[in-house]
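Heads up, one of the protein chains got dropped from this complex, but the rest are sitting where they should.
A and B label the chains in the order they appear, each numbered from 1.
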Amino acid sequence: MRRANVLSGMVLTAFSLIMLFVVIPWQIDPAPAGMISTRLVPNMMMIAIAVMSVILVVTNLKSAGGADGPSPITLADLRMVLRIGGLFVVTIVLYLLTGPLPAGFALVAGGLLALGERRPLPLIAMPALLLTALWLLFYKVLGTAIV
Amino acid sequence: MDYLALGFMDVLNPVTMFWVAAGVTIGYVLGAIPGLGKATGVAVSIPLTFYLQPVAALGMLIGIAKGSAAGSAVSAILLNTPGEPSSAPTALDGYPLARQGKAQKALKMGLFASVIGDFFSTVILIVLAAPLAHYALLIGPVELAAILLFSLTFIGGLSGGSMLKGLIAAAFGIFFATIGLEGETFIPRMTFGLLELDDGISLVPMAIGMLAVAEMFIQAGELKRLDVETEAISKGSNPGDNVVTRAEWRRCAPVIARGTLVGSLIGILPGLGASVGSFLSYGMTQRLSKTPEKFGTGMIEGVAAAESADNAVVPSSLVPLFALGIPGSVIAAILIAAFILHGLTPGPLMFQQQPRLVADVYAAMLFASVVMLVIGYTCQSLFAKIIRVPMRLIIPGVLLLCCVGAYMETSSIFSIYVMLFFALFGYLARKLDFSFVTFLIGFVIGPKLEFSFRQSIQLLDHNAVNLLHHPIAIVFLVLTVATLWWIGRWKRPQMPSAPGERGPAPRTDIASDHKGGS
Partner (left out) sequence: MKTFTKRGLLGAALGLAVAVTAGSLPAQAADGYPSGPITMLVGYGAGGQTDLVARAAAQVMSGQLGVPINVVNMPGAGGSLAAYELSKAKPDGQTLLFHSNSVINSAPFIMDRVNFKPGDFEYAGMITAYQVGLATHKDAPFDTLPEYIAWAKEHPGSSYGALSPEARMYINAISEKEGLDVNIVPLKSGGEMLNALLGRQVELAFSGGIHFRNPDELKTISALTTFRQPSAPDVATIEEDGYPLAMDTRTTLILPKGTPRAVLDKLAAALKAAETDENFMKITESANIPIMYLGVDDAYAEMNSTYEKHKKILENAGPGSN
């Protein structure tokens, strides 16, 4: 975790400085006279983050020397993130091109595949069941209003 | 209030009872499903109630709100994905409990705390609506700013493993909340020209992404370990894990009482919301506990604190609505439309013009509290079975529901983009041990604090001396300073030697083990 802390501390410091000096002045116009500056709170937060990130880096560098422990994000984790991330990309593209039903189906079926499910029954039944259940919950629930 | 007796007579007929129970059930199920929350549920159900009798209609809608506040604990405990942001603290201790095989215990306590909080808050609403509302009017922006400042003092304790990282997360939360049109100057902040960001980042898609989707990402990466754990849980369960013991009741009773009080008070103040209530209650309980460092590893008091406050907010948020016609929460705002549609105009006139109908609604609400206990109990045995299902089947389902829940907010795919962005953000935050709890608190309280501050400056005519006209604000400011001082004194003897980290070294293993975000 220590190495991760140092890394995240450095990334955060860089991020906050960029926000402070580039993005905030670019994206936020100053406030008219008599009102609290629009940039006040964002700036305050970025300064706080910058300062605290530096402290994070420094304290984690100093206590180096002992065993560190495994990295919190392993390669396997990253692979999973990419897999599911890719799944979402596919889902969104499908949605924009075809519509919610194929997209929803792909999301569930694809998710199952990404997580290692190989049996055809769950791959087809689960999305179908879920989509039907959703349809029931919203459609039927409104429909049963016919007392 | 002899009308109340009549009210009960009106309500206790099969048709009305059915609809109220139906509402509570729908609410409970919706709350339990990550991604779908009470606001969506109530809004979507309003048309359904068009041709029900007013009492049945209103009872049902309020039932949905109550049910979902209770149901949201279920997914928080079983899947570490809160059904709503206000149940996030429940997950902090509920999920570890579930992973220790004590899911039923946690679920039961969650339900009991919810029902008790809800019931007493409803009683408070009925008995004290008018006087409370008038006191609530005394809370203006100046007082609110002081109260919010005071509630921030409890943030430190919620940082989990590292205070420093917790504060960084809180700062990020506040920062993200500034995105959008600023409320006083109407100058866009960080919207990059996107109209969709004018109203800022919506809490629901953000919370769904950060709490639910991120959790699904994490659990996807741990499938093997989780499956092994689940096997162990199913095989060896001792009966004590499925009930709440007397000792635990004794420990939790004061916690629930406190949570109910906090939730009711927060609910009455307009604009704060259930998340503030449950976080505050959890934070307070942790601070006042004899073993604060155990929070986050499976303290049942944590579940009790969060759920009682979370549920208590719902009825009490109707206080300003009923007494003054002011919607103090999202639910109240949605309910106004429903009320008017059914011929009841919320506000002081309501009590004079339609006392019978008001009494009917009150009776329906109390009935809903009771019904919630029954329904929760029944549903839980069903839901608890979910924990036996392998995660690889659950995760895709949850992902789908999260997409639906996020989309429904704005009927636009932009919310899904927001959800995904925060899913990534939340994933990194969890993995790198940055507390998402403090992020949420910063996100929710930050903008309110900034805005009330701006309002206060104007109200005080840019002159701090005018603060003397606001005694309540001064009281809270003094309380804030006092609390900070007390925390500083109390924490010092426990300060460990390792700089930058709080607590003894082994804690980090527990933290990375249970991935509860603390």
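Methods note: a residue touches a chain if its C-beta (ideal position, glycine included) is under 8 Å from a C-beta of that chain, and two chains touch if they have at least 3 such contacts.
In this text, all values refer to a predicted model and were calculated from it rather than measured experimentally.
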Sole contact to the chain not displayed, among B:Ile340, B:Val374, B:Val389 or B:Val481: B:Ile340
Contact with the hidden chain (one of B:Leu6, B:Ala130 or B:Leu459): B:Leu459
Absent-chain interface as seen on subunit B, which is shown: 43-44, 46-48, 50-51, 137-141, 183-188, 193, 195-196, 198-199, 270-271, 320, 324-328, 332-337, 340-341, 343, 345-349, 410-413, 451, 454-455, 458-459, 461-462
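Here is the rule we go by: only the chains that are shown with their structure count from here on.
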Distance from the mean Cα position of subunit B to that of subunit A, given in whole angstrom: 21
In the complex with subunit A, residue positions of subunit B that touch it: 15, 26, 29, 44-45, 47-52, 164-165, 167-168, 171-172, 174-175, 178, 182, 184-185, 187-192, 216-217, 220-221, 223, 391-393, 395-397, 399-401, 403-404, 413, 416, 420, 424, 427, 431-434, 446, 450, 453-454, 457, 498-500, 508, 512
Residues of subunit A defined as touching subunit B within the complex: 1, 4-5, 8, 12, 23-24, 27-29, 31-32, 35-36, 38, 41-42, 45-46, 48-49, 52-53, 55-56, 59-60, 62-63, 69, 72-74, 76-77, 80-81, 84-85, 88, 91-92, 95-96, 104, 107-112, 114-117, 122, 126-127, 130, 134, 137-138, 141-142, 145, 147
